[in-house]
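Accompanying notes for the structure given below.
Then we have chain A:
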Amino acid sequence: MTLTIILLGAAALIGIGLYGALSQQSFVMLMMGLELMLNGALLAIIGFWSLSLGGMPEGQLLAIIVMAVMAIEMAIGFALIVAVYRKRQADMTESIGTLKQ
Partner candidate 1 sequence: MIVLLALAVLGTLGLGAVLVVAMDGRIAQLAGQFARQRIETEAPDRLNRDLAPVWYLALAAAGLSVVPFAPGHALLDSPVGIVIWGTCEALTIVTVFLHGWAPNAPFPLIGAYRYVAIALPVMLPSMFVLIAAALPAESLSLLAIVESQREIWNVARQPLGLPLFAIVVLTLTLRGPMDFADAADIATGTSADESGSARALWEVARAAMLVSASALAATVFFGGPLGPALPGPVWLWIKTAALVAAFAWLGRRIARTTPSRMLTILWVVLLPLSFLHLAISGVIAL
Partner candidate 2 sequence: MTDLLVTLLAAFTVWTGWRVFRVDSMVRASFSLMLSFIAVGGIGVLLSAPYIGVATVFMMAVEMMVMAIFMVMFMMNPAGLNPMSMVHQHRFSIGAGVVAALGLGAAVLLSSPPSNPVLSDADVVAELGHELLGPSMLIFETAGVTLLATMVGAVILSSRQGRFGNADEGSRPPGLSPDGEPAGRKPDNGGEGHHHHGGHG
């Protein structure tokens, strides 16, 4: 019962995150969507670890890894945004295509 509620919440978070990541024109808002999807993943991991896996330590480790992925995604993502903005004065997702030249 508890696990079902948690997993439904996680599914909704992933859905909202996917919507945000696909629909936002701005790079930073797109990253919000990604974070939200990872948030859903985190929620699901916590639920599984606690209610279905009997507290395997690997479950906690996985949650930490998800958080590390978020941190890395943010650091590299924002650094990329700064680099793009410096070149193009824009933070739109479209402008990254023109950066490749």
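By our rule, a contact is a pair of C-beta atoms (placed from the backbone, for glycine too) under 8 Å apart; a residue touches a chain by one contact, two chains touch by 3 or more; residues count from 1.
Selection rule, in plain terms: all candidates are chains of the complex that A comes from, given by their letters.
On a predicted model such as this, the values are computed, not experimentally measured, just so you know.
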Of the listed candidates 1 or 2, the one touching chain A in this complex: 2
Footprint of candidate 2 on chain A - complex, ascending: 1-20, 22-29, 31-33, 35-36, 39, 42-43, 46-55, 57-58, 60-61, 63-65, 67-68, 70-72, 74-76, 78-83, 85-86, 91
